[in-house]
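All protein chains but one are shown in place.
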Amino acid sequence: MKVAVTVLAAIAALCLAAPLVAPYAPDAIDMTDRLSGPSFEHWLGTDHLGRDLLSRLIWGGRSTILLALITTLATLALGLLTGALAGYFGGLVDDGIEGLVLLFQGLPGLSFMLAIAGTLGPGALSIFIAVVITSWADFARVVRAETLRLREAPWVEGLRALGAGHGRVLALHIVPNLLGPVLVLFTLRLGRIVLAIAALSFLGLGLQPPNAEWGVMINDARAYYRGAPILMLAPGLCILTVALCVNLIGDGLRDRLAEPDGREVLP
Amino acid sequence: MAAYVLRRLLLAAPVLFGATLIAFTLGVVAPGDPAAGALMQSGFDAPTQAEIAAMRTELGLDRPLPVQYVSWLGNVLTGDFGTSIYTDRSVSEEFARRLPTTLALAASALVLAILIGLPSGLAMGYWAQSFGDRAGRVVALALLSVPGFWLALMLILVFAETLRWLPTSGLGSWRHMILPALVLSTGMAALLMRLSRAVMLEALAGAHITAARARGLAEIRVVLIHALKGAAAPLITVIGGYFGAILGGSVIVEVIFAIPGIGQYAVEGIFRRDYPVIQGYVLFTAAVYVVFNLAADVACFVVNPQLRLGARVA
Amino acid sequence: MSHLTIRDLRVTFVTPTGPLAAVNGVDLDVAPGEIVALVGQSGSGKSVIAMATLRLLPANATVEGQIQLDGRDLGACSPAEMRQMRGADIGLIPQNPAASLTPVLSVEMQMRETLRRHGRALSDGPDLLARMGLPTRNSRRRRYPFELSGGMKQRALAALGIAGRPNLLIADEPTKGLDARLRSQIVETLATARHQDDMSMLIVTHDLDVAFALADRVIVLRNGRIVEQGRARALARAPGDPYTRALVAAQPSRMPVCSAGPRRGPPILTADAVGRRMKSGGLFARPVTAVADASLTLAQGETLGLTGPSGCGKSTLARILLGLLRPDTGTIAHDTAGPLSRHAQLLSQHPETAFDPRWRLERSVAEPFAIHRLGGPRATRAVVRPLLEALDLSPDLLRRFPRQVSGGQLQRLALVRALLVQPKVLILDEPTSMLDVLTQAQVMGAIRDLQDTRDLACLFISHDLDLAAAFSHRIAVMEDGRIVETAPSGQLRHAPQSDAARRLTEAFDAGRARVA
Partner (left out) sequence: ANAQTREMVMAAPRDLAPGAEDAYYVSSILYVWEPLVQFGPDGGPVPQLLSGWEMSEDATRWTFTLRDGVTWHNGDALTAEHVVGTFERIIQVSPKRSPFYSMHIDRAYPGLVAIEAQDALTFTMEFDSPRPTLPHQMVNFSSAVFHPDNFDADGNFNDLVIGTGPFRLVSHTPDQELVLERFEEYWGTPAGTERVVVRTIPDADTRAAALRAEEIVGVMDLGAMPPEQAASLAEDDRFELNAHPSSISHFLHVSGGDGPLSDMRLRQAISMAIDREAIVQLYRGFTTPTANFLNVNNPFHIDVPLVHDPEAAADLAAEVLGAERMDIRLIIPSWGVARYPYRAQAELIQFMLQPIGLDVTIQLLDRAAFNEVRQSGDYDLSLSTLGLPNADPITVFRDYFTRDGAMSVRNAIGYENPDMTALLEAALAERDLDLRAGIYADIQRLAATELPTIPLMNDTTVIVHHVDVVGYRQTIYGGTLNTAAWAD
């Protein structure tokens, strides 16, 4: 887990600081120096438009990580909000939200993600919408179940008996207690969403050119991978590494945040 | 039993209803005027406003949305998903023709995933914290982290092109199914590995296992009957649910391996903005998903005496 | 020669917080045909000794010392040999009946596989179960564990434990969690089994009554060490070690009934014909009537015991009184100014779930001050300190998280929190049912002392009539959501008026009488 955190932090720092660290601009085309192998000027070589692969990897990581992160965070926020409201207040709110959760859980997420992204057309916004719509229910369900469990927990009732208001109980007790499971779900989801974005890119539903994004880069490189395998291997390995690190961290968090009674936070 | 299945079916109905709503909404929010699209497809290069208006009336697009929905739903309920704007063929017939292929693919993937994931996960759970367990957990995570299309291209390169053990693409014999099913199964195999490990760990930690051992029962019986029979239900539920994930994942696999299933059709539909096809895809996968979840529930019902008898007692 | 011989047994667990020595050099003998009882507080190592004998401790345990059965060193046996011996030479009635039957196999199936394993005739099964009071209702109908009550499970496990005709039976808490009637039934069955099959037994219990009733010899364990052992009767009459003495004295059955008659203070909390229906489970489930037409009055400074069969509505009534649930019918009146939440406090059954697990106790305990804006940390400390002292709690406990503190301590901390706002009413919902007898006595004693100094009114909900009688001025008996009788403790204990109260006391006494 420590290794995973270190590696991920390094990659993320590198990518987020792309404007500072990338040796070239990601869209600096040079048709006289296409598909050149690794060299001193271009550590990983150049792509089919003579752009520096390393720089594009760094910039691409920025897009991939930011998009995945923002998307997952939005999903999380929606799930947290609906789940906590449903779980805590119960009644009609719960029935309504639970109905929606059951509906969205009863539908095959990937197919719907594809259909929605496909309908809305290529671009970051469609990916965002498609992922949020198809993933929020998982968060909401976990959050709702946890909130219900917490709400029923004697200590919450005890707090109510002590005279604590709903706001206090939700904000100071329920939500902080939800963070553990939600964090685990978040990391595990983040990995999946990175892969989903890559898959959508592969199908041509990725970011708009000339944005570098790992999934798009793999897709662009497909035509060239025999002559210049690194064009496809490098972004592929990047996705694999990030997804693996994120998953490892999620696993580690799950073990670490396991409840005192040994109950695993999530299946 | 019948009552249980009926109750489950009742619960599935709103889900399917929701799916129709989503499918219909997709058709509505999709950019592009379906009437103009239909005209252009049928050979009008630049349809006039009048022609478009006539087409809108013909397609019923000038009615209020709820009315359109109800009439569309009526058609859907009778199995009529409309005709493809692009090929003018019946969407439901096309899906019916392609569904067996996708189901065969998904079923092969499911079998592979179970064959790979279940025994290894159970073994990892039984010998938890052993070297094999640790290695297995990393392998499972790696499998979860590998982009499917990347794996597909690599497998074709190695097993079809270089070694020539298996065909690159297409349908035909069972050998054609191996690579696509393998790609499709990786994610699920990994999840199953993790889940069955957790299930095994939890089952072995149960007090009834210690009690069974204290009675001197053979270890194999303790593990297989006392621990696993009870753990079967969550595994079955999850396997039923994964089927939906496999359906979604089949899209990429079908495109790469040239398998004419519903996923390939959906991608074509998406790129041609053939919205009856997209709607049909949404509804078909939802229906299949619901059916498999239902089947999993029924299977749980059969293996779990508490549900079986509890239902009778209540 | 003794049948089971244990010499210098030491068991250490590897835990995330370092090694934990659970058993520290125990010597123990069980002679053929003898019944030995291991007693002691929770966590004293009783179960660990039992499971070490069967070599069924979890993987994080290291066992040193010698365990011999009929001269055979169990430590030297192969796993296969051990498996041969389990069930056949050493039988076990496990500690946790609710979870010790395999849920997906019927009791009959589990019996058959055990009999087959030990080469006994399958036809013995129904007979064994019947001997444990589980007659075959209908020979074709299998019974799954979830269909059985806790007591039935315990008896089924007992039948399974002796199915292999072991020479030595280890029974771990065979009576825990059972009501009085079932407790006596199990004890009787074990006593019979001993005579019929000529077994020796090692009985693990923290219920001294059971130990004295059943055992020839009693061994008292504390922190993994033997503090005292002796013949049961002698020990019961004259416990030598101070720890044993405290243990004996903490048995509710040995506590005197509260003699200070009913207090006649002004009523402080009154329930007038309250009723409440609860909706449970699915959409279509019918609501159950949890409380119906219940009336009671709590006077200032008094303790009112509330008892009744499980599910009769005690906890629901308590929640209504606290204002956590609104009654469907009837009214609650309280004679205090300001919000009820300041003046009535709850102490619930499970101390381990009384606090937010992610907050340090310091913050949790002081929370009422924050809620009611009664003052900053300094003011809080000024109030908390004396309470901690009164309850014999060290202030460093406050810096820990709930899971790092024992149940008894947690329950006392919960009490500190409840008393912080100086309530007039304290509602105690089975405050000690999860604690062992010593801790129970300690917590209850602390509550009584505080009540005297603060003029607190207490509603004390308990299953244990003895305990309720020892600490309450009056006792109310509840059945099916109604208060059927309220009387001074002595009167209710010895001369109940209503049928319901009589049924309750009789069942309770029946269990005790047969044990004692």
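What to note about this one:
Per-chain residue numbering starts at 1, and chain names A, B and C are given in the order in which the chains are listed.
We take it that a contact is a pair of C-beta atoms (placed from the backbone, for glycine too) under 8 Å apart; a residue touches a chain by one contact, two chains touch by 3 or more.
The structure displayed is predicted, hence computed values, not measured ones.
When the full complex is examined, the chain removed from view is found to touch A, B. Here one chain is not drawn; of A:Gly60, A:Pro122, A:Gly236 or A:Gly250, the residue touching it is A:Pro122. Across B:Leu59, B:Leu157, B:Ala232 or B:Ala299, the residue that sits in touch with the chain not pictured is B:Leu157.
Only one of A:Gly37, A:Gly96 or A:Pro209 touches the absent chain when the whole complex is considered: A:Pro209. Contact with the chain not shown here comes from a single listed residue; of B:Ala30, B:Leu191, B:Leu204 or B:Ala296, that residue is B:Ala30. Across B:Thr25, B:Gln68 or B:Thr168, the single residue that touches the chain missing here is B:Thr168.
Take chain B: the residues that touch the chain left off the picture are 30-33, 36-37, 40-46, 86-89, 97-98, 153, 156-157, 160-161, 164, 167-171, 255-258, 260, 264-265, 270-273. In the full complex, chain A touches the omitted chain through residues 27, 29, 31, 34, 48-49, 118, 121-123, 204, 208-210, 220, 222-224, 226-227.
To be clear about the criterion, only the chains that are shown with their structure count from here on.
The mean-CA centres of chain A and chain B are about 22 angstrom from one another, to the nearest whole unit.
Chain B and chain C have CA centres that are 49 Å apart.
Shown for chain B are the residues that touch two or more other chains, of which there are none.
Against chain A, in their complex, chain C makes its touches with residues 319, 322, 324, 339, 341-342, 344-346, 348-350, 353-359, 367-368, 371-372, 403, 414, 417, 421. Residue ranges on chain C touching chain B, taken from their complex, read 51, 54, 56, 83-88, 91-92, 94-96, 99-106, 110, 113-114, 117-118, 144, 146-147, 157, 160-161, 163-164.
Residues 206-208, 210-219, 221, 225-226, 229-230, 303-306, 309-310, 313 of chain B are the ones that touch chain C when the two sit in their complex.
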